[in-house]
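A single protein chain has been omitted; all remaining protein chains appear in their positions.
Coming up: chain A.
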Amino acid sequence: MDGGVGYADMDALKATELRLGLPGSDPPEKPLPTTTTTTATTARPTKRSLDEDRAARREPSEGGRATSTRATKAQVVGWPPIRSYRKNSFQAMKATAEAAGLYVKVSMDGAPYLRKIDLEVYAGYKELREALEDMFKCFEGCKGSEYAITYEDKDGDLMLVGDVPWEMFTSSCKKLRIIRGAEAIRGLGSSQ
């Protein structure tokens, strides 16, 4: 391209020029490059989104916060000034609160559906028992029926809950099963 930019070209150039200011307002005059330099007006995607946003905000229809332009505007790099680990931690916290934990199924003989509990919530067997009693009391047919809490371990064997240290139990328990009635009493012996 030779030196000397035509008016039409200047318009086109101005249209692509990115600057702070409302669309349609006059920019401060800057000398245009006379040699071909492709980087004279460097693309600034962040500024463009800002211009759009400001235009949207100053429209008379601005009132409610959830305008469609706001929802679709590009995010400005590094804004708001929050470190990325902290941004993620809030979203992650909500996610991990559900995702983390040792969730195991709990079935009870005769109950129409199963439950799921997070073993990490409980400090030991006592809390677990209390929680399970609470959870399944609506299904108890005749009061005082005996039941035994058992679990299936890593090897697939059905084990009685309470024999091993709590940590060992939580690391090997795959699912819980509450056995009721005569079957539970038989062969249980004294304590539970």
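One rule holds in what follows: contacts are C-beta pairs under 8 Å (C-beta built on N, C-alpha and C of every residue); 3 or more make two chains touch, one makes a residue touch a chain; residues count from 1.
Note that in this section contacts and distances are computed from a predicted model.
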Absent chain [UniProt protein name; select from "F-box domain-containing protein", "Integrator complex subunit 9", "alanine--glyoxylate transaminase" or "MIP18 family-like domain-containing protein"]: "F-box domain-containing protein"
Contact residue for the chain not shown (choose from A:120, A:133 or A:157): A:120
Residue numbers in chain A that touch the chain omitted from display: 20, 30-31, 33, 35, 37-44, 46-47, 50, 53-54, 57, 65-66, 70-71, 75-87, 89-90, 92-93, 96-97, 120-121, 123, 127
